[in-house]
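Let me give you the structure first, and then I'll get to my questions.
One chain of protein is taken out of this complex; the other chains stay put.
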Amino acid sequence: MDYNILIGGAAGQGIDTISHIFEKTLKRCGFYVFSMKDYMSRVRGGHNFIQVRFSHNPIYSHDEYFDAIVALDFETINLHAKVLKTAGKLICDKSLSDDDRYISFDFKEIAKKCSNPRVAGTTAIGVLLKLFGIPLDVSYTVLNDEFKGDVLEANIKAINAGYNLVEPAFAITLPKKNENIYISGNEAIALGAIAAGVKFYSGYPMTPSTSVMTYIAKKSRDAEIVVEQVEDEISAINMALGASYAGLRAMTGSSGGGFALMVEGISLAGITELPIVITEVQRPGPATGFPTRTEQGDLRFIIHAGHGEFPKMVISLRNPEDAFYQTVRAFNIADKYQIPVILVSDQYLADVGTTVKPFDFNKVKIERHISGSEALEDGVYKRYRFTESGVSPRIIPGKIEGVTVLIDSDEHDEFGHITESQEIRIKMVNKRMKKLKLLEEEIQEPLFIGTENPDILITCWGSMYGPVKEAVDMLLKDGMSVGALSFGDIWPFPTKLIKKYGRFAKVIIDVEQNATAQLDSLMRENALVKADEYILKYDSRMMSSKYIYDRVREISKTSSMY
Amino acid sequence: MDYNILIGGAAGQGIDTISHIFEKTLKRCGFYVFSMKDYMSRVRGGHNFIQVRFSHNPIYSHDEYFDAIVALDFETINLHAKVLKTAGKLICDKSLSDDDRYISFDFKEIAKKCSNPRVAGTTAIGVLLKLFGIPLDVSYTVLNDEFKGDVLEANIKAINAGYNLVEPAFAITLPKKNENIYISGNEAIALGAIAAGVKFYSGYPMTPSTSVMTYIAKKSRDAEIVVEQVEDEISAINMALGASYAGLRAMTGSSGGGFALMVEGISLAGITELPIVITEVQRPGPATGFPTRTEQGDLRFIIHAGHGEFPKMVISLRNPEDAFYQTVRAFNIADKYQIPVILVSDQYLADVGTTVKPFDFNKVKIERHISGSEALEDGVYKRYRFTESGVSPRIIPGKIEGVTVLIDSDEHDEFGHITESQEIRIKMVNKRMKKLKLLEEEIQEPLFIGTENPDILITCWGSMYGPVKEAVDMLLKDGMSVGALSFGDIWPFPTKLIKKYGRFAKVIIDVEQNATAQLDSLMRENALVKADEYILKYDSRMMSSKYIYDRVREISKTSSMY
Amino acid sequence: MNTAFETYETAWCPGCGNFGILNALKDALTELGLKSHQVVIASGIGQAAKIPHYINVNGFNGLHGRALPPAIAINIANKDLKVIIDSGDGDTYGEGGNHFIHAIRRNANIAHFVHDNQIYGLTKGQASPTTAKGQKTSLQFDGVILDPVKPIKLALTMGAGFVARSFSGNYEHLKKMMKEAISYNGYALLDIFQPCVTFNKVNTFKWYNERVYELPDDYDYTDIDNAFKVADEWGDRIPIGIIYKVEKPTYIDNIKFLKDGPPLVDAKLDPMMAEKYLDDFR
Partner (left out) sequence: MNTAFETYETAWCPGCGNFGILNALKDALTELGLKSHQVVIASGIGQAAKIPHYINVNGFNGLHGRALPPAIAINIANKDLKVIIDSGDGDTYGEGGNHFIHAIRRNANIAHFVHDNQIYGLTKGQASPTTAKGQKTSLQFDGVILDPVKPIKLALTMGAGFVARSFSGNYEHLKKMMKEAISYNGYALLDIFQPCVTFNKVNTFKWYNERVYELPDDYDYTDIDNAFKVADEWGDRIPIGIIYKVEKPTYIDNIKFLKDGPPLVDAKLDPMMAEKYLDDFR
């Protein structure tokens, strides 16, 4: 079983809250749940919706057709009724439609009877739960977490009322309860950062990155983390670098426009060799673009962010689970090589809710690579000592009597003192660049899924993993020889697997949520491998597995040469 | 004949001035002159020097060995005496050395006698002129332009005194006088911008880009151009975009660090489709790096500057002549396609003095591509009207009664109004991206020099043209089968010639003043052509033709496979 | 409803203070006899900054925090246009703070309307530079720990020649202030209290309405000492009106060819005029 529900309404109508109640109830029943948000850049009005899929089995992405739709406004019916499956149910207020195929009640009246006009949506959720035969008591536990006092009372009344309005319509078996958690991409990054020991987060709000900062801020008092909302993103990165210099694990993040203001600071991190973790949660650009929508359009910009030449690492995130562990890894790599590490996400991943196994905190290792007095040679400390590896021992300023730490944004000598020497310049560039070599060993090759040595090789990166994984599963079921490389680590660019599979594939199809096939440009540049076909979408809404499946089938038919 | 002179001293000792007198005198005699600056990031002290080459024939770059050295400080002797040719002359003050191979006088005493202690250097220039048999009267014309009143008197006395101290040492024939001008890269950009009708320049000082702004400022009153020094580079680009919107030809520029602060604004230019010309005069990074030195390290950063996907054009400049004409072309292309055009230079080119044919102002065509009321359809103006080409007619706000112009950094509809529509998004992305196709036709393929279909193919970009051109000439004289592609236009990347010559070459040698071979990465990405060998220099001093020549010879010997 | 500048659907919350500002703005322009093509509104990003989409004048809807630089350049490029900025408190005093202080020094001819809701509206309720100390927000869970920026005092300190405050809930007053600011020759700051009904539950319509009082007719707004005193008034009574106004040479006044010549955008371009500069290099 695999059900797909859409809940739509205007901003301000509370679809977030009611959908959350629904999602959490499903999750607590033991289902696998996957939800995706589609919202406008406004606070009230307009048309927003949330898609919720649930199943007994893991879910990796969203789907396009619905078993049930909850419509809180007319737009929802207008726009989405056409993607209701034949046996699907549409639930709405009487006032919105008199179409008798729909399940409509006077929710407003019912809400009034529950003595709170704002609980109309909760009643609709009651209806929804009953249709799927989901036990009401689980939903109470969720309501209990969300509301208090009178509001809680009213919501319980409302959900009961809805539950009593209809009979079950879908035959569902309840799964076994499990330990899974239900979490979004941004929350997973935040949790990863807290687990990794972030002690300083400076940032400036920018959709869709803000919720990383918000979650850390929520825990800041308890976890003793300083979260500082700064005057601008330039301050954000420079402040974070100050914290890093002083010895803290520090982080900042933004979306494209705010990240753009940080690139000089990234270059500073490069020459000063200060560890820093930066999150770039992409939205469609250029400039302000589409604040609440999704795209993978910033990859090249991120990879080449910062003037001059210096090593950095760029990791794109696949899903919340990956986001958690990669965030931890990012901190460790930043500290180990004293470099900036950039985590690339997007609005899709930022806002998806996914059930995953509880993160294993025992697996989280904090590796600071900070030295004590063993870093001194004859009592002398050189911040930029030339070493075999290119990495110089790092100490915390103020911690060793009489020893000082000098970092410098000019080209500098081993002590961090400004220099104009050609010889030192060459050595310093070499020292920094050696880390690229080390990083190449650190780098994780893309995940491969599908038949070994497939005829059709799909390439994708970051959050496209989910839709591609499901598409590959569908294609495999069709008996096709298909596989996919899903890139996570993306700079330095891992070339082994793409060279290996690229050689055997009859057709390489590059799948990206952008217009210029940026991953393909990296493959060409770094592996001299070029895709033959492209599935590119840049309308700001994430492509689904179905979308990919259909197009791959098409390509495999029309491309007679393969 | 081809002579090479070095004039060295501490910052503040006036070597700039005396070298200028020397250079201009040579130029006015009709020689071809080429000068290069090597200076530290300080105002007084340290060690700076200027290299001046002159000849009867055009000169394209600097050389490493000297026929004469003028030493105003001990460092000059210490560092450079070893690269004096066997028959070379070293001129210095008595106090600096008692080595009797040197031509030393008590210049300070002489200066005192000229009643101005600051003219000691001018006396040394007098000596220099006599050694080469350059007529004194030409130097008077230069002094007359530079000085007034007492100071002029003192300088004339000083140069006479120097002239009388020695006898000619080199046998030189004077060339015919010619019409050539003597100009630096930055001055040529500035002059090109003025010729192209720039009316607004907003910028913030940053070495080595500042002199572009300074020259325009010098002419601003006469040419009626507003030059505004702003609070930061963010303001610089946003202000220039405002001027562009209002209908002016607008420009800004900086070096890497300042340019980094402009990248969000470049993205704004992308989505608003505002023409703008930006100069990036590179210096070695990352961060503050080497403020007064040279590198080609920002290429990829520049090409990918700005979040999101949008068309831009990047033109790298070869020499002052190219700088002038390409600046004019940049304004025309920016206006034609309503895109940002970035001119890439570097400290080497910024500061080189070169004799060139006077720029032909008759060749300068100003093509604004601005519409009047013919842009309206039924009286309605759509700033972002969908057209065949992707370019929408542009009008100047306020100029047509009742017609308004709206530009928007959000994704927008044809009117410039904010939208959330997927359909419009796709059309708008396509509209903007179509310009890339048009640009591909506009693009100039690299200059090819050397034997047709050479065995050894050198690739280079921007200011590396001069050193490579001379190196190729030397290699050709040796009878080698060698050629070079010198890229000027670099984004969109022109692929025809590199594919053509790449196929025949036995060895491709990529020559760049950076550590990561960024041009090569573009060739790989865009033409699937990879260099076999690299000549990379990243010590912050420009490589010379001799340096390239030696390494190419080495490669051609050791690479037995070719 | 004023339709001279057309009416568009907005994306604001019902009850938002921005509606009052938009209405007053349209009427102010109408009463000043301005036509749509004669006016430019520059804005950044935020709820306030969406205004160029809701009124039919020329519009430069730029980047968050960056409304001032283009506005200045537009004034310089074409002194015939009336340049207005509509932007938020975060936009102006936060992200755009550096432009704000230096723009005042340039004294370009701009009427700058700050929709000051003391919160970040569009990004859902984080503190802005004018949010009160101690106020809890959607990000400052334990309350804001910074002292707020005082826009009026800051503008006075930087030497602004026109500094005023109004309230979106007082249509007549706001319209009058807008007309004054637009008519003023030079940089004019008008800070406008604007209730954000969704995210600022402290500074509500009621909160402002109970506190604001109009400066008396005999208030001498040419007296800078007075102005500084008034700028410090905050709490139970908050003054609105023209707090300071004097004549000052504008940016245009300071550059002869801008002052005496036609609008810069009308300058004839001719490459040959620059040929003489070749002499510098001979």
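Each chain carries a letter (A, B and C) given by its place in the written order, and its residues are counted from 1.
Going forward, a contact is a pair of C-beta atoms (placed from the backbone, for glycine too) under 8 Å apart; a residue touches a chain by one contact, two chains touch by 3 or more.
Quantities reported herein were computed from a predicted structural model and do not represent experimental measurements.
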| item | value |
| --- | --- |
| Absent-chain contact - pick from A:M1, A:L79, A:A223 or A:L536 | A:A223 |
| Absent-chain contact - pick from A:N144, A:N164, A:T404 or A:T558 | A:T404 |
| Among A:H47, A:H62, A:K199 or A:R425, the residue in touch with the chain that has been omitted | A:K199 |
| Selected from A:L248, A:A375 or A:I490 as touching the chain missing from the view | A:L248 |
| Absent-chain interface as seen on subunit C, which is shown | 94, 97-98, 101-102, 105-106, 129, 145-150, 153-154, 157-159, 228, 251, 254-255 |
| Hidden partner chain, residues of subunit B it touches | 12, 40-46, 204-207, 210, 213-214, 217-218, 220-221, 227, 229, 231-232, 257, 287-288, 291 |
| Touching residues (missing chain, whole complex) on subunit A | 28, 181-183, 187, 191, 194-197, 199-200, 202, 219, 221, 223-224, 226, 228, 230-232, 234-236, 238-243, 245-250, 264-265, 268, 272, 328, 358-359, 361-362, 364-366, 368, 396-410, 416-418 |
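We adopt the following convention: only the chains that are shown with their structure count from here on.
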| item | value |
| --- | --- |
| Distance from the mean Cα position of subunit C to that of subunit A, given in whole angstrom | 37 |
| Distance from the mean Cα position of subunit B to that of subunit A, given in whole angstrom | 43 |
| Chain centre separation (subunit B, subunit C; CA means) in Å | 41 |
| Residues of subunit B touching at least two other chains | 234, 264, 268, 272, 408-410 |
| Interface hub residues of subunit C, defined as touching at least two other chains | 11, 45, 63 |
